[in-house]
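These notes are about the structure you will find just below.
As you look at this complex, bear in mind that one protein chain is not there, while each of the others sits in place.
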Amino acid sequence: MNGGGGASIASGRLARLVVLALPYLWLLLFFLLPFLIVAKIALSEIAVGIPPYAPILRWTEENVLTVVLNFGSFATLLEDGFYLDAYLRSLRVAGISALLCLLVGYPMAYAIARAPEHRRNLLLLLVVLPFWTSFLLRVMAWIGILQDQGVLNALLLSLGLISEPLRLLYTEGAVYVGIVYCYLPFMVLPLYATLAKLDPVLLEAAADLGARPFRAFLTVTLPLSMPGILAGCMLVFIPAVGEFVIPELLGGPAAQLAGRVLWVEFFQNRDWPMASALAVALLVLLVVPIAAFQRHAARRGRA
Amino acid sequence: MSRRLPWLGLALGAGYAFLYLPIALLVLLSFNDSRLVTSWTGFSFRWYTALWNNDQLVGAAILSLRIAAVSATGALVLGTLAGFALARLGAFRGRTLFGAMVASPLVMPEVITGLSLLLLFVALAAVTGWPGERGVTTITIAHITFATAYVAVVVQSRLADFDESLEEAAMDLGARPWTVFATITLPLIAPALASGWLLAFTLSLDDLVIASFTSGPGATTLPMVVFSAMRLGLTPELFALATIIIAMVSVCLVLALRLGRVASAAARV
Partner (left out) sequence: MPPGNGPAPRGPGGQKGTEPWRDPEAEPYLRLRGLTRRFGEVTAVADIDLDIYRGELFALLGGSGSGKSTLLRMLAGFERPDAGTITLDGQDLAAMPPYERPVNMMFQSYALFPHMTVAQNIGYGLKQEGLGRSEIAARVAEALELVQLKGLDARRPHALSGGQRQRVALARSLVKRPKLLLLDEPLGALDKSLREATQFELVNIQERTGTTFIMVTHDQEEAMTMATRIAVMTDGRLAQVGTPAEVYEYPTSRFVASFLGTANIFEGLVKRADATGALVESTAFDAWFESDSDPPKPEGGRVFVAVRPEKMRIETAAAETQPHGANRLSGTVRDIAYYGDFVMYVVALPDGSVVRVSRPTETRITELPITWNDPVTVTWPSFATVVLAQ
């Protein structure tokens, strides 16, 4: 009804301009422009100096402005198996983590959505609460649990189940535990949002038409919660691909993932063009899932 | 329904155990007299005393709190404006780009955000001479940028279910646009603004990666100190720090629930 009503609050031209211009300019300057600079530096040569890369626009000795593009970083990225391995490993670890999150999160979200209405908010809050405490310190708790002289090994030893400590920390398994632990709320929230909207009458209708509970779940609940599943998986998968802290602290030397490789390239090797090339590659890798997520967010914003 | 599906309750219980046992462990170990995580030698506050006397940790904590407060406030302003623009301005030129820029930081890997902002600051310094030295200011700008996205999402979704006829009714009763905003819109979205600010504050306080990229020699935030300490091994001092953070979050939560009950009662019409 309220189509282009001329009287809405933000209709004053000046108010409109201020509301829009401030965040717009900020994001252009501090979000979009930096990406362009990353792309530029990815095409520069490494140099000794501050900053440690050579400009791509240079004056030659004949006073001609020339563009020197260096695809060396990208070439290295493709030729050196180390980087490709790291990216493939990142995709695999992020994918498996998203699936594990789904397996843990779906029953939780489903149980919360089916809980009595007055209790749902509290149950949901309990899922989100750990997110508000420090990320690093939560990872630290897992080090305490998983390390060779850690709580879990001590428990297993005292129960006589094992005779010497198991190697739990610094394994890929530890990385999965860490990612699932830290990202679980991002899976449960969108799942809950779609499951709570699901009309229980639909399940009654399915039962009335002869579907057993499990079949009704497979044919009604699961397809209808697909948007939540997709959103949740994106929210876990995308940041997990670029995750640095968890593989660094729980993963050990074998867990070379994209985010960690980029960090090392930048902070230890001080190869800014290579780090930038890695960032561009990471972005290219994530552009499809990010676009999918944005379309989902836009659709939800309109509804 | 839940009575017929006992495994659902079981799954929920197991999920909460998974989420909370590690946290409980942290709290417990912070009171352990021993330095080892596997042996309980007695109840003690000694790690809290040690934490209090650790000037590096305390200083970093104060710095982080300052950065978080400023960033959250900046992100609140920008994010509220952005949320309003997306929810209320309808179609405008560049809306798609704007929407993408607002939503992207939510999923952007931190290493990319951090690296790109650092490179921006370096390039800006080369061209304009600002920022001369990276530190608190650059970290704050970086945090404002990614926290803005979170605030914008919170505000936009609150405005999406805001009944605009309330504003029309106020205008119909003689209130001018700014009065409408101050007496109707603002009080009704205040809870969303408060949770947006808290979210931005927490994100800033918790950030390691972006701060590491955009920080300079003089500015070491709490997560940076904790991270380098953790690389050297676990110390019960860090457990004590974790316990204090958990306690603070719990207190905030109880307060927020009290406030939230009033707000949700008011919103339930």
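A and B are the chain letters, set down in written order, and residue numbers restart from 1 in every chain.
Note that in this section a contact is a pair of C-beta atoms (placed from the backbone, for glycine too) under 8 Å apart; a residue touches a chain by one contact, two chains touch by 3 or more.
Being a predicted model, the structure only gives us computed values, none of them experimental.
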Fill in the blank from the handout: By the document's definition of touch, the residue of B:Leu159, B:Ile184, B:Ala219 or B:Val249 touching the omitted chain is B:Ile184
Problem - Touching residue (missing chain; options B:Ala50, B:Ala123 or B:Ala175) - result: B:Ala175
Exercise for the section: Touching the absent chain in the whole complex: find that residue among B:Thr96, B:Ser165 or B:Ser250. Expected result: B:Ser165
Fill in the blank from the handout: chain B positions in touch with the non-displayed chain are 163, 165-166, 168-176, 179, 183-184, 187-188, 265-269
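Following the convention adopted for this analysis, only the chains that are shown with their structure count from here on.
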Problem - Between chain A and chain B, centroid-to-centroid distance (C-alpha), Å - result: 16
Handout entry: chain A to chain B touching residues, read off their complex
Key = 2, 4, 7-10, 12, 15-16, 18-20, 22-24, 26-28, 30-35, 37-38, 41, 51, 104-105, 107-108, 110-112, 114-115, 123, 125-127, 129-130, 132-145, 147, 149-151, 154, 181, 184, 200, 213, 234-235, 238-239, 241-245, 249, 258-259, 262-263, 266-267, 272, 275-276, 279, 282-283, 286, 289-290, 293-294, 297-298, 301, 303
Handout entry: chain B to chain A touching residues, read off their complex
Key = 1-2, 4-5, 7-9, 11-12, 15-16, 18-20, 22-23, 25-26, 29, 36-38, 77-79, 81-82, 84-90, 92, 94, 97-112, 115-117, 119-120, 122-123, 126, 141-142, 144-145, 148, 152-153, 156-157, 160, 164, 167-168, 171, 177, 180-181, 185, 202, 205-206, 208-209, 212-213, 223, 226-227, 230-231, 234, 238-239, 241-242, 245-246, 249, 252-253
